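Data block below; observations after.
Every protein chain but one is kept in place in this view of the complex.
Should a chain be cited, it is by its letter among A, B, C, D, E, F and G, assigned in written order, with residues numbered from 1 in that chain.
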Amino acid sequence: MEIHELLQKVKDNEISLQDAEKYLKTLPYEDLGFAKLDHHRALRSGFGEVVYCAGKTQEHLAKIYESFSKRKSNVLGTRASQEQFEYVKQTVPDAVYDPLSHTISLKFDEHERVGMIAVCTGGTSDIAVAEEAAVTAEFFGSNVERIYDVGVAGIHRLFSKMPEIQKANCVVAVAGMEGALAGVIAGVVDKPVIAVPTSIGYGANFGGLSALLTMLNSCAEGIAVVNIDNGFGAGYMVTQIYRLAAVKEKEI
Amino acid sequence: MEIHELLQKVKDNEISLQDAEKYLKTLPYEDLGFAKLDHHRALRSGFGEVVYCAGKTQEHLAKIYESFSKRKSNVLGTRASQEQFEYVKQTVPDAVYDPLSHTISLKFDEHERVGMIAVCTGGTSDIAVAEEAAVTAEFFGSNVERIYDVGVAGIHRLFSKMPEIQKANCVVAVAGMEGALAGVIAGVVDKPVIAVPTSIGYGANFGGLSALLTMLNSCAEGIAVVNIDNGFGAGYMVTQIYRLAAVKEKEI
Amino acid sequence: MEIHELLQKVKDNEISLQDAEKYLKTLPYEDLGFAKLDHHRALRSGFGEVVYCAGKTQEHLAKIYESFSKRKSNVLGTRASQEQFEYVKQTVPDAVYDPLSHTISLKFDEHERVGMIAVCTGGTSDIAVAEEAAVTAEFFGSNVERIYDVGVAGIHRLFSKMPEIQKANCVVAVAGMEGALAGVIAGVVDKPVIAVPTSIGYGANFGGLSALLTMLNSCAEGIAVVNIDNGFGAGYMVTQIYRLAAVKEKEI
Amino acid sequence: MEIHELLQKVKDNEISLQDAEKYLKTLPYEDLGFAKLDHHRALRSGFGEVVYCAGKTQEHLAKIYESFSKRKSNVLGTRASQEQFEYVKQTVPDAVYDPLSHTISLKFDEHERVGMIAVCTGGTSDIAVAEEAAVTAEFFGSNVERIYDVGVAGIHRLFSKMPEIQKANCVVAVAGMEGALAGVIAGVVDKPVIAVPTSIGYGANFGGLSALLTMLNSCAEGIAVVNIDNGFGAGYMVTQIYRLAAVKEKEI
Amino acid sequence: MEIHELLQKVKDNEISLQDAEKYLKTLPYEDLGFAKLDHHRALRSGFGEVVYCAGKTQEHLAKIYESFSKRKSNVLGTRASQEQFEYVKQTVPDAVYDPLSHTISLKFDEHERVGMIAVCTGGTSDIAVAEEAAVTAEFFGSNVERIYDVGVAGIHRLFSKMPEIQKANCVVAVAGMEGALAGVIAGVVDKPVIAVPTSIGYGANFGGLSALLTMLNSCAEGIAVVNIDNGFGAGYMVTQIYRLAAVKEKEI
Amino acid sequence: MEIHELLQKVKDNEISLQDAEKYLKTLPYEDLGFAKLDHHRALRSGFGEVVYCAGKTQEHLAKIYESFSKRKSNVLGTRASQEQFEYVKQTVPDAVYDPLSHTISLKFDEHERVGMIAVCTGGTSDIAVAEEAAVTAEFFGSNVERIYDVGVAGIHRLFSKMPEIQKANCVVAVAGMEGALAGVIAGVVDKPVIAVPTSIGYGANFGGLSALLTMLNSCAEGIAVVNIDNGFGAGYMVTQIYRLAAVKEKEI
Amino acid sequence: MEIHELLQKVKDNEISLQDAEKYLKTLPYEDLGFAKLDHHRALRSGFGEVVYCAGKTQEHLAKIYESFSKRKSNVLGTRASQEQFEYVKQTVPDAVYDPLSHTISLKFDEHERVGMIAVCTGGTSDIAVAEEAAVTAEFFGSNVERIYDVGVAGIHRLFSKMPEIQKANCVVAVAGMEGALAGVIAGVVDKPVIAVPTSIGYGANFGGLSALLTMLNSCAEGIAVVNIDNGFGAGYMVTQIYRLAAVKEKEI
Partner (left out) sequence: MEIHELLQKVKDNEISLQDAEKYLKTLPYEDLGFAKLDHHRALRSGFGEVVYCAGKTQEHLAKIYESFSKRKSNVLGTRASQEQFEYVKQTVPDAVYDPLSHTISLKFDEHERVGMIAVCTGGTSDIAVAEEAAVTAEFFGSNVERIYDVGVAGIHRLFSKMPEIQKANCVVAVAGMEGALAGVIAGVVDKPVIAVPTSIGYGANFGGLSALLTMLNSCAEGIAVVNIDNGFGAGYMVTQIYRLAAVKEKEI
């Protein structure tokens, strides 16, 4: 029962004041208009949903994909293993696995991509995390420029790619070990930089803590950080950011 | 000497190949077109510069403000003490101190503000950090809606303010102690959320570590984190983000 | 406007459906029935409110106490300094300071106390935190038995007090340094034990971390932990626990 | 020999003063009346004992269960593996394994359950820990309401379940990652909340540290914390708490 | 009432069985024969007691010393400030302050010292902690050889003192910064080494953590560690150790 | 060449001053009389040597044992796996494996054991570490009393064993989780207590850190700590301590 | 196109000013003269390149070695597994695996080695890291003296080797556990010491943190530290250091 309907019933004496009062007190909040589910739906119109696969049983995952498949709805599964994919594929043959980003995607329609996100990594070992970010951003309708292995230890590599990075609306900087990539890029571009520390490294990297602290303490301006190895979080965040511009465009 | 000028001289035989080659090798990178200084200048056109006051001597600071004053250029000083202000004021009487955000501002012209940034805090003790973010965002031309003391321990306070938060283009969530505010907001709005952990709290908050970890580990999507107590960083980041939309607007 | 009043107006056509709907969507959540303010009020009926004084300005604090004073409402201020009290006292002469627990209390009526909470400390330096717990529990209507300086290093002291501890409905165990007190008590009594680690100690106590970890890792059953030095949290928690029994009593 | 018996013998001159004195000095403390074993026995009357299975050999475990089986005594084994169960089952065919909570239960009689404990989780991955808490509480005679996957990132899910949570006498809040669930619930209900941080998450969750710190630093009142992943500890604690009320009931 | 007395009364029918039983159940444990107070008393016979002064009020401390003074009993106060001493001295003029070890001693008789404890430090800044250890050991009747500033960075200094160290029954090794002194000594002598990490140092010494970890991880055999800066603990421990030998001596 | 021999040669003009000087400058320090090897030899006379097996190849280990076997010299191998033993046994059939303490021992003569070391554990899972301590102490000639599973959570178990513990010359207290055992024992006995934290536990025990900090911060006197899980270190330390007494005995 | 060539073309009017300007702005930085690649090339002339093998696929690695093999260029692969080597060997039969240092080397010419680097370890378990350092230094043309198992716990072993260590130009000190080796050596030699903490140890070594902190906090002068287990980093650093001297030699 919608609020409107309830109030109408109160007015029409079809429901007692007491019952209406009680109902309102336990009203599910999603009906109040601001719950995420709603704009999620709006956001994903034509894009689809995202499923976190790690820790889910194969049976559970297959049912989820089957459900999306029946609704002809796009879906992106992150942190998926090859084994999970093999099982899902038996039920949903159209599902596609990307071993680099560890994602299972199921797409029924493809939207025109807009804008440009630059996804950069310090080393080649950071690529798995970067691909998760890139694939997520693409899934939500962004163009992505991949610029990998441009760590600051050989800074000429990074600078030779700077023109491409400069063109992007938003930058995702993925780095492990010392994690200085994000700060150096943020010092040179004038776009928001989302920094993703990775757990790549050894010794005193303490599972990504070194890169995390570097990025949080960057003296460069225009940089914010997501969790260690959280490529999806960065991909989603840049989508959120870029949509601000996209919405502007559409509004006009 | 600009690159263009140099090449013209090469063409006109006014400089030897050897000298030109040597000059190019040591060319300050700011002349190459992508260095931050440039777009900084572009960004701040009509806005002004930001000075980090903490640790600077009073004499040094007064000279900096005097220099801006002579150029009739806006300037915002962050982490400034009352003492620093008193000294600066003797030289630059137009400087204004804001004890809440610990900033010294000097403004010669005021720009029309656009957009809307919501700056929220969990408690009243987080307000100093929040004001640094708010004043920074305003300095760079954003409208700011302050929504303070809406921590999740009394979540009805937060939800009664949700309509205002929903209207913003971008949200800054400032919280210490458990730091759950950012995640809860990000779960409800569909705009980018920049989370600022503060060092407010006691016991096992370990100087802001508790709030920092909470924010980094948030399961909500569309959230990125800056350093503990880094209000300026958040204020700058949302400016970067919002400018994407603003630029779009202007371009059309 | 209360929900009841609103619905009555809808029924009586004194408010349009549209306005009523809009009002409900932004209704302060405290009116919906589950928000804390309500049962807070219920809980505190005749007990009063609690104010966290640390970090509040003297002016602010004095106004808060003045407001409670006018309403003849009990109030307990925690983490208050002697200086804050001196200022408040000028406006509210009935306010009383307790230097042991660092609380400012203002009481207009005294309720009969029920039940029994045992508040124990490992050493004499833990007493400030313990008193905060004890005074809080008393403020909310519990009897409190103080059993101080019974740390496990001289375990005969603890055991000679065990009969008193056994009689309590609930135990608060406050200890710094090694923090073993909570586990030893929990192993001997069959009542819930709320453990409060304190920052008392030196060297590798790391600001209370040692006691915190000890308490969290206790192999004894029936123990739960609050933040380091959080006497108020423990005092409130045992009140919550004890009220379960008290409510039972009243219901019959 | 009981104390009473000993004293009788002293009185009757059946034992020398010297021997009686010596005996008393080394008297096992469980006979002194306050040792846990006693009230344990009281508590468990009709409920049974709990065995921590992790790290025990299969042979050892089978003998323990055999012993309980012969005494027709209920027993709950926690942290048990499927392998341990298979082995135990050969000796004790009535033993039942619950793969969700990793428990092996052996029950000869079932008590009427009283009260109501709400066990909530932030995500689906926290369910194993939550089930350990729930099964423990049920084993000791509580009713349990399971409310899973109501993390604060989609807070409407939590609020739609709030009426059920409000009805409980006591709440167990189980969450990993950011761990904000416990604080949000404690801010809304007026019952004791036992918070269980879990090691679920990745990156900067540092094996559950993030959730642990969040819960310890919660600004909500009426919350206490047990060790990371310690579902049993929470289940036992709420039993201790609830028994206060239950005892009251019985007394009348 | 002593146990013996009680039993006699039971035998003589001067006390009822019921009362005797009740008395025994709450009997202070110090009467049972194994409590520390007893052998403390034995240990200190002729030596005196130790008082931890830090955090005690001047009034409290003065009363404690006055009490010992009246009983003509030796007492050693550790972690005492000059201010505390000045106040105590007004009441107890015989009290003596040692600014190096921060101790206030009051001695009425002096015992012959036996054995030999070598107290070594890495640097001159570690001397305060070392003196606390040395003065404690002397207070309890040991001879002490002070060997200061023999850190491993100039290992020839340590080795030139090795003959003295070799002669000791027991070694206390006090060091901050890298804290390697304890391990090197333990590798060369064949006596027990008690290691005391100090908080001396800067940067990544993290308040003594670096020295603590070094000492705990020493590959040398025959070394055990006390808390950071805990000179008293080391002084007491070596006394405990040395008494084993001393007792042997006396027994023969 | 011994120093004495060298000097004789100098005196007899059999060696030039220059050569003697050069020789002295590079003289191996073991010849100077204080190196550990010497008293090691003294200590082990009739006891044997200790080998740390972990990380050694099977071939290497077999050769070591073969060498001891040929010399008819006792040897104790710690941290040895079953696999290592099987391999060693092929070459040295007299070697004996103890799966509890993970040691391989080879004994050709057995010495009369003297004194008494009490080795106590908090739980059954700590027994492996405790056995390493016990077997080491026995190997070096001590009597050992094993008192296991007497953790403070059920403190009556510990106290019923206190008479045995009191009789020991020295106590080794082995505990994981909260690790309070060592402090409680040290508060009751008047003998040196060597505390061994173990990595047993889960959640916030952080690999033994919780027990380590508890033990270091114990307010009980007469306690010192070795590395996490370092049973051998404790066994060796108590041997060092006890030998002080033993030497005394022999000297007389 | 080189800068020189470009300028010539500008002069000769073969390229427009506009095109030249554009070209210069995006010029790969390695051409500007200071990029590492250049002096890398210089450094490695006749030495070869280094490849980090860990995490690389076998196919990828084989192609890299094939490429070097075709160019007859020396290459050193670090952190290589036996499996990686077996695969590479099929394509490049001249590749040689060193199981101690986990390196795959391919050498076409051997340079005369100069200077002397002493590589020392505390224990035998540190040898893998030490060999990585030694093999790296040899690859870049240094003589290496291996001095293993000279930890400070038996310091006579270290001192008996001191004459060899003294002769070296530079020392690499590799140690785990307490990590005191580096400080002791630095206190005795007057050459730069590069310290390498290793993750060898157990308990409170926390993956090498103990040795790392020891080395950073060393009070000895002339010591600097690389990452935990980073043998390659140390080997490269000493090469950098030694080349200063070598270049001097060559220059004359």
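Observations on the model:
Note that a contact is a pair of C-beta atoms (placed from the backbone, for glycine too) under 8 Å apart; a residue touches a chain by one contact, two chains touch by 3 or more.
These numbers were taken from a predicted model, which means no experiment stands behind them.
The undisplayed chain touches these shown chains across the complete complex, A, B, E, F, G. For the chain missing from the display, the contacting residue among G:Q18, G:S67, G:Q82 or G:Q240 is G:Q240, taking the whole complex into account.
Only one of A:Q18, A:T57 or A:N217 touches the absent chain when the whole complex is considered: A:N217.
Mapped onto subunit B, contacts with the missing chain fall at residues 26, 28-30, 32, 35-37, 55, 197, 199, 207-209, 212, 227-230.
In the full complex, subunit E contacts the hidden chain through residues 124-125, 154-157, 159-160, 163, 202-206. Against the chain not shown here, subunit G presents residues 34-36, 39-40, 42-43, 162-163, 166, 169-170, 187-192, 194, 212, 216-217, 221-228, 233-234, 236-237, 240-242, 244-245, 247-249, 252.
Here is the rule we go by: only the chains that are shown with their structure count from here on.
Counting hops only between chains that touch, subunit D reaches subunit G in a minimum of 2.
Interface matching across B-D, A-B or A-D places the copy of A-G, with more than half of contact pairs shared by residue number, at A-D. Taking B-C and A-B together, the chain pair joined by more C-beta contacts is A-B. The centroid of the Cα atoms in subunit C and the matching centroid in subunit D are 25 Å apart.
Here the spacing of subunit B and subunit F, counted between their Cα centres, is 60 Å.
Separating the CA-averaged centres of subunit C and subunit E is a span of 39 Å. Residue positions of subunit F with contacts to 2 or more other chains are 29, 35-36, 154-155, 162-163, 187-188, 203-206, 209, 212, 216-217, 221, 227-228.
In summary, the structure contains touching chain pairs A-B, A-C, A-D, A-G, B-C, B-D, B-G, C-D, C-E, C-F, D-E, D-F, E-F, E-G, F-G.
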